[in-house]
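This structure is in structure tokens; I'll ask about it shortly.
Of the protein chains in this complex, one is absent; all others appear in place.
This part shows subunit A:
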Amino acid sequence: MTLAPAHAGWRFRQPSVIPGFGLTLGFSLAYLTLIILIPLSGLIWRSAALGWTDFWALATDRRTLKALEISFGTAFIAAAVNVVFGTLVAWVLVRYRFPGRRVVDAMVDLPFALPTAVAGIALTTLYAPTGWLGKLLMPLGLKVAYTPLGIVVALVFIGLPFVVRTVQPIMEELDKEVEEAAATLGASRFQIITRVLLPSLAPAIITGFSLAFARGVGEYGSVIFIAGNLPYKSEIAPLLIVIRLEEYNYPAATAIAAIMLALSFAMLLVINLVQTWSRKRYG
């Protein structure tokens, strides 16, 4: 690496006796560029080449807007559900001892390991009107399969481990003495949880939420089986990209993809800011 120093004392890298910097960094950068950066910038280039008017027309197409709304809306609801249940699961796993805890703990990672298509057909079979759960929910007037509710169910499945695995390690490190101090000062258990524990868990919970949300927005495999895929009703944005591609409508597919990427990155940025703020506030 021979980068000319911009001013005295500026070094691209600190000196080290370990060899192989040029080789490994060079290979990594080349691989990263070929596999990730060039293809992704191809997408950005193609959407820029559309021109502003065309892009705007494609982006504000009613079906596109509806699909984006469904994707982001259901992902938001599912991530919110996962915040509640994921935090509860983490709490029970960290604080309580019960037989089979290790197995339950390992099971939480199932959505990471189970291929999404398998999850999709399994959930659809369960929640179909004739399925084990669908049969139970039918009399209650709850239709899950082939409705937006089905999308939420699939995204809850997919997103759960993101919340549990982000919150769990932080929970394990919580200092019990702080709780004891609060208790000796006369705080009730409810006060300790809401005033002492939750604030210190907040950054982890927000991270878990954002990971589950980001994953949910882009999720495809587990959703398309259970969603029913009715345009304007239960058609998610990734599916609309696939449909446009199958119609050889590359500009529309590109535009939807560019909007999804931009929205996801904007959201990650906002969540990063919120996190920095909450770390300063509570950290």
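In this text, a residue touches a chain if its C-beta (ideal position, glycine included) is under 8 Å from a C-beta of that chain, and two chains touch if they have at least 3 such contacts; residues count from 1.
Here, contacts and distances are computed from a predicted model.
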{"item": "Protein name (UniProt record) of the chain left out of view, among \"Thiosulfate oxidation carrier protein SoxY\", \"1,2-phenylacetyl-CoA epoxidase subunit A\", \"Sulfate transport system permease protein CysW\" or \"Phenylacetate-CoA oxygenase subunit PaaA\"", "value": "\"Sulfate transport system permease protein CysW\""}
{"item": "Selected from A:G42, A:P199 or A:P231 as touching the chain missing from the view", "value": "A:G42"}
{"item": "Positions on subunit A contacted by the hidden chain, ascending", "value": "1, 12-14, 16-21, 23-25, 27-29, 31-32, 35-40, 42-43, 45-46, 85, 88-89, 91-93, 95-100, 102, 104-119, 121-123, 125-126, 131-133, 156-157, 160-162, 165-166, 169, 176, 179-180, 183-184, 189, 192, 214, 217-221, 225, 238-239, 241-242, 245, 248, 250, 253-254, 257, 260-261, 264-265, 268"}
